[in-house]
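All protein chains of the complex are present and in place, except for one that has been dropped.
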Amino acid sequence: MAITDVNSSAEMPITAADGTPLKKKLAQALFRSRVRAVGLVLPLFAFVMASFVIPILALMWQGVYNDTFASYTPNLTQQLAKWDGVSTPSEEMFAALVTDLKTAREDKTIGRIATRVNQELPGTRSLFTSSARKVKKAAPPYAESMMKIDKDWGNLEVWQAMKLTSQSLTPGFYATALDSKYTVDQGFVSQVENRQIYVKLFWRTLLISGTVMLLCLLLGYPVAYLLATLPLRYSNLLMIMVLLPFWTSLLVRTTAWIAILQSQGVVNDLLVWIGITGDESRFSLIYNMTGTIVAMTHILLPFMILPLYSVMKTIPPSYMRAARSLGATPTRAFLKVYMPQTIPGVGAGGLLVFILAIGYYITPALVGGQDGQLISNMIAYHMQKSLNWSLAAALGGILLAGVLLLYWAYDRIIGIDNMKLG
Amino acid sequence: MSRFTKGLFAVAGMSLCVSGTALANDLTIVSWGGAYTKSQIEAYHKPWMAKTGKSIVSEDYGGGIAEIKAQVESGNVTWDVVDVELSDAIRACDEGLLETIDHGILPAAPDGTPATEDFLPGTLHECAVASIVWSSVYAYDSSKLRNWNAPKTMADFFDTKSFPGKRGLRKSPKVTLEFALIADGVPVGQVYDVLSTEEGVARAFAKLDTIKGDVVWWEAGAQPPQLLADGEVVMSTAWSGRVFNAKNGEGQPFEMVWDGQIYDLDLWVIPKGSKNKDAALDFVAFSTATEQLAAQASWISYGPARASSVARIGTYHADESIQMAQHMPTAPANFANALQNDFEFWADNQDQLNERFNAWLAQ
Partner (left out) sequence: MAKLPPYTSTGEYIWHYTYRFICGLIFLFLILPILIVLPLSFNVEPYFSFTPGMLSFDPAAFSLRWYEDILRNGMAAPDEPLSWAWFSDTWNNGQWMRAIRNSFFIGICATLLSTALGTLAAIGLSRSEMPYRRMVMSILISPMIVPLVITAAGMFFFYSRIQLSQTYLGVIMAHAVLGTPFVIITVTATLVGFDKSLVRAANSLGAGPITTFRRVQMPLIIPGVVSGGLFAFITSFDEVVAVLFLASPEQRTIPRQMWSGIREQISPTILAVATLLVILSIILLTVLELLRRRSERLRGITPS
């Protein structure tokens, strides 16, 4: 029994003052502090979820789901679901059309139906609105009667468009956002050339963001290096020149660029005065891509300088001196010793600038003219002008996917915890 | 500060926010801003406020029905009366976004002609009452003519050889495509027939291609006078009243070319579910009375929508020597080669042509 005794004393748990085993007590304490941590984060988490994440998810849903047509034309939708999409529309389909047009006319929802089908097949809006005005007169056989009201009801394309819009869950908007078209009989086909625009815009957005990022790097690197190597009392003073633009309203800075770059603006006046250009042939520096790039570079430059600076600050100057004393030329010492250590800063600043740039809206809208518009401007256009909200959501979905991918990369490479401001 | 006090602060802050600073306004009237809104304030708002003792908040917007739609669908209508273009009025009415307006409430002309006969043809709608006829024209700065003659026709606007320099155009296919066709020699009577065909659209874009590199695009009505004054462009399409006011109100040396003008209506509408519907209806009836419409014409050169008002157009408010009648889009001298905007064509083709226009811009 001695052995068991030893065993039991070994297994006898160490207890806390109140007699509970220490292991359990520790687990309890850990659990409590975990609950406390979660409890601290929870209010904000719930707030961000409710006021930010869920609205965006709801928006994304709109990009694939649009029930305007189905909810205002229940009878027709039922009939269209049975239809194969290529045969001549049946009498039942026409009867359902008449019923739904009559209701839509009374409820004043005809405009919404017409707008929805018009998105799918342009030029059909008035077919619906004017037919709805005359539909009272329609009598069986409805096919003939409707054809008399407007011969376009015999057009198969109209029915195909209605069939497509009657499907509430649809890949159609994403297809449009990628310059193709979802059809009843052929699946996805490419959009006619003179209406292709979105893919080009996505590319341009990437191009402009890339250019802005490179310019920021080009301008930000020397400045960050200077700030990091100067004695603190000078660098603090110069830092203000970086931070002041950072803290100044975006609209103030954009307005300032309009004043500077317009054809009667400061830069052009200066160029004319020096004699580089004539009064007649001033440069167009704004309301085009140049204007967008210049203004965006200026606005995003601090986002490049600040991460670069915080990385460069940690590089001991003795490394460079050591390289020099080992016989490296200044250029070589800089390229081989200093520069590789700044890569994390370059990555952090570059990614941050790029991420912020591809979502830019205000500056391109104000100074972009025709070729300086980004994809965000097109999203805003569909939100506010054309009111094709599902298409806006689809375009936004593609943009968001790109941004989140970059954000994920940023988190993996740099870590969001390491993000610093000022 | 403990978490508790902090929480207390937050709660206090929030309740402060929620209790809000909502101001009690009797009527919110939304229009296009600038000289145009100013004319409405002088001719409609002020007399109405004096008559009823109620207050009006005047807001600016950039056109379109997006805001109305958002307000109506969210059930939180904060706009009471909105000044919209004809095609937007029709579209919003079709979508059930507007209150219907009983034409019986509109006051008769001073001579007793009922309103329904006094209003010009096509200016009264189920949900909308027109106040003015306005027009898109092009204008140039006569002090910057340099060595060329004054432009006279729409074709001159597109002729960058004889009239070198930048052009300002509205960033919208509406009006722009029509101008291009008129300049390309299509008679005004056939513009929409031509534009209804694929070749016609291609022809309009081909004409626009000839000046594309020289175009500065504008979006708000206040921009063209600014672009001209800044020398950003030598000619710009513009809304006639804005140019008139820049010329006669601010003394800018601008001249308008009326050849190929495209006229359109501005109408009052009331968003469905307006919280002040009765006051809004009263305002619409008040502002479209003969006297008010005629009074507005002394503030900006847009033509009143009532026959009885047309006869009473007086002089410019800032300069008694200017007879407003001859500066109206509908004045015989200006009206020789004019086109009315076809709202049905645009209601049908707006989305498609916008898309194509945007694609063309992006090329």
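For the reader, a short list of remarks on this structure follows.
Order as written gives the chain letters A and B; numbering starts at 1 within each chain.
Note that a residue touches a chain if its C-beta (ideal position, glycine included) is under 8 Å from a C-beta of that chain, and two chains touch if they have at least 3 such contacts.
Note that the coordinates shown come from a computational prediction; the quantities given were computed from them, not determined experimentally.
The chain not shown here is touched by just one of A:Leu230, A:Leu271 or A:Ile315, and that residue is A:Leu230.
When the omitted chain is restored, the residue from A:Pro89, A:Pro122, A:Gly265 or A:Gly369 that touches it is A:Gly265.
The residue from A:Leu244, A:Ile276 or A:Leu335 that touches the chain not shown here is A:Leu244. Interface residues of subunit B with the unshown chain, by the touch rule above, are 1-3, 6-7, 9-10, 13-14, 16-18, 20-23, 28, 30, 32-34, 57-60, 62, 70-71, 73-76, 78-79, 219-223, 226, 229-230, 250.
Panel shows subunit A; residues 30, 33-34, 36-45, 47-48, 51-59, 62, 219, 222-223, 226, 229-232, 234, 238, 240-245, 247-260, 262, 264-266, 269, 298, 301-302, 330, 355-356, 358-362, 366, 376, 379-380, 383, 389, 392-393, 396, 399-400, 403-404, 407, 411, 416-417, 419-422 of it touch the chain omitted from the view.
We take it that only the chains that are shown with their structure count from here on.
Chain centres here are Cα averages; for subunit A and subunit B they lie 32 Å apart. Subunit A makes touch with subunit B in their complex at residues 107-112, 114-115, 118-119, 122-126, 129, 194-197, 200-201, 204, 262-264, 280, 284, 287, 369-371, 373, 378, 381, 383-388. Residue ranges on subunit B touching subunit A, taken from their complex, read 64-66, 69, 91-96, 146, 166, 171, 215-217, 230-232, 344, 347-352, 354-356, 358-362.
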